[in-house]
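Certain chains of the assembly are absent from this excerpt, and the rest are unmoved.
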Amino acid sequence: MSQQVTQEILSELESLRLIDPHTHINPLSAASETLADIMGYHYYTELAHSAGLAKEKIEEPGISPKEKVGRLIPWLATIENTAQYSWLLEMCKVFFDFEDDRITEANWEGLYDKSLTKMQADGWEKQVLETSGLDQVYLTNDFDDPLTGFDTNFYVPCLRTDDLVFHLTKPEVRARLNKCTGADAADAKSLRGAIGQLFTHFKANNVRACAISLPPDFSPEKVSDAVADDVVSKAFSGKELSECEHKSLSCFVFWTLAEFCVEHQLPFDLMIGVNRRVFEAGVFQGQDLYDKRVSLIQYKALFNAFPQVTFPVSVLSETSNQELVSYSWIFPNVVTNGHWWYSNIPVFIEKDTRARLQAVPQTKQIGYYSDMYKLEFALPKFAMYRRILARALAQDFVVDRGWSVEKAVELGKLVLRGNVEKIFGGIG
Amino acid sequence: MSQQVTQEILSELESLRLIDPHTHINPLSAASETLADIMGYHYYTELAHSAGLAKEKIEEPGISPKEKVGRLIPWLATIENTAQYSWLLEMCKVFFDFEDDRITEANWEGLYDKSLTKMQADGWEKQVLETSGLDQVYLTNDFDDPLTGFDTNFYVPCLRTDDLVFHLTKPEVRARLNKCTGADAADAKSLRGAIGQLFTHFKANNVRACAISLPPDFSPEKVSDAVADDVVSKAFSGKELSECEHKSLSCFVFWTLAEFCVEHQLPFDLMIGVNRRVFEAGVFQGQDLYDKRVSLIQYKALFNAFPQVTFPVSVLSETSNQELVSYSWIFPNVVTNGHWWYSNIPVFIEKDTRARLQAVPQTKQIGYYSDMYKLEFALPKFAMYRRILARALAQDFVVDRGWSVEKAVELGKLVLRGNVEKIFGGIG
């Protein structure tokens, strides 16, 4: 029975058009131009590298897209078990009429050429969006992004703030900040002013969220004015900061961001738990990992200090999911947000989804975002999520709690789309 | 096949009468008087608050029970996905003949009035107990509870000791202690004497366990007499204690409790992992959360020092369940105890139950307690647990290991009731 119910729910969910509330799409080049844009995604290069393909082969300067794909192909045999590979296969089937069950050294060239023709045709971007049912795609924008040249009602800006919080001691980051604000930050007050300008610029361009990824040992707290002045001055005069001063600087900037989120009524996406550059010999974007020893208790001061700001929280480790569920159950300003990166794998999504559906108010759950770099990925990723969601709704709600299919579908739609609109704002 | 087996096992388990080994029932007012007693349970107020209902609305002084319920009703729509809501619905259906699938602004008044009539009828408490199949209900008693006015064979006292271990620096706690023991504790020896008096009083009133909830950073150890004398004297003379001295004081009192558990042959319930008042703007009883970074290794010294004391251990985070399984598998004096609070959600109960059934001696598992504040909650909570237990027994034992249904039921009954009697003592 459960299987048939799953199917019924799934087809309803499949008819729903989507908003993707977190991606890394470049709105000026949103769709893939060759298969290398798809297979060059770090999920494939890092897995192939992990399975044995040399980094130099993958990242050799000047190789053609086709050559790059050709070098990756033999390694697909080692990763065809992975969920990541299943996305690739689904993209090739849906978008490029690929009909085999494996992409191999024997059949890849045909696939490459066929896909190239499709991607080079006029309107490929539109076609991908249509096939994928996407109504809106949220971006990840550097603080100095001009936000021009695209429709911000479709490709919605989000202000990404990692550089501001963690890299202000790098001269190039300060230079970028000074340049785009036309100011010369030198102390806490002028830095706050500069940050305020960023918010104004983004707000004028339909920004829907401030966002940041955070290392496991970060614990935001309010910094006194005196300390803030001291560390900002030091940083902006190019002096070396101690580890402790560095933390104060990060805390000051972070706290300031939260204050501007209040002022501009913006949600603040927290993506908690990543350690950067753990494997420095890894491929591009394939160097980051994590330390699961992190707790949301580290955000106690923040969640208490900013009741007016909604914090959509993503956690990197599945061992953090129950904390996320519990904190969202208690704090009005904490909501669950998608299935991030190393937790974006069916077995984890399944358990995490069930826990959220069973214990967090249904209005406080953002079901999924694709985190994609190229448009084609939304389709297989959302498809994976929808299947898991449908099964959870069928088993835990229709079978176990006697819900009607309609009611289960209603819940699924809320989590998949309704809450995205409510929390970030609807379609322009 | 598995589904039918589950059903067979479930009906057997449903015929079993229950002992509820941990509740917060007030024996002088055990059953609810209005629907506000049920919907005022912090599980509902905190979820409604989290979903957007203002605390001031919920906790406005002087509002009538009906007014309170009326204010909560519109928010039920936001939490009807939760397991907590499913308990509410099941209570209304079983106890108040409610027949709809949702409690709404349209139908709640009828429900309120009907339930009021039922609850005001003579013998409501008895009726709830009968419908719920409860043979015994364990309490949570303050150390200065007179334990009078009720049948301690039915409402069984447990000595709750959080105040003694963590709050002796508060003048009002010391005053309560002095008052109820008629003594004037001033040093380690006299404090020990006072605590001994509490045990004697409770023991004379059929106490079945000493109990405490513990923060994630607590790690009990024996404190030297000199240090104990020092910190107790300081505390009882009203002096400020350093953080370190505070820990010593807590350790001394905790260790003393364990010593009296030896003397009085009492199990010592440990509920491990809660941080109090994390969200201070939260509703009554809806302010506590946790830090999952806790390990049972913190209790190594305790478990080794008190082989004569049985420690029924509850853990707040599901990430602690495997440690609990492993420690119960190795330590003769550690037993698994129920599914506590943020882990009392089907998806967690399911996994935790399966792990315990698969790896802990069957005689060392206390399946479930309701943690209820009002009698009506035992029914839906135990029902939820029983369904999960029946499914685990069907799948993991009957289907996977070829057990007979009888044998599986036997195991279920042991875990649901037999062990409670063996570990805490049977019915007077």
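Just so it is clear, A and B label the chains in written order, and each chain counts residues from 1 on its own.
By definition in this document, a residue touches a chain if its C-beta (ideal position, glycine included) is under 8 Å from a C-beta of that chain, and two chains touch if they have at least 3 such contacts.
Fair warning: this is a prediction, and the values are worked out from it, not measured in the lab.
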Query = Of the full homomeric complex, 2 copies appear; what's the total?
reply = 3
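We adopt the following convention: only the chains that are shown with their structure count from here on.
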Inquiry  = Just the number, please: Cα centre separation of chain A and chain B in whole Å.
reply    = 39
Query = Quick one: in the complex, what on chain A touches chain B?
reply = 293, 295-297, 300, 303-304, 307, 319-320, 322-323, 325-332, 351, 354-355, 357-364, 396-397, 400-401, 403-404, 407, 411
Ask   = What residues of chain B sit close enough to touch chain A in their complex?
value = 46-47, 49-52, 78-84, 86, 101, 275, 278-282, 286-287, 289-293, 317-319, 342-343, 345-348, 351, 387
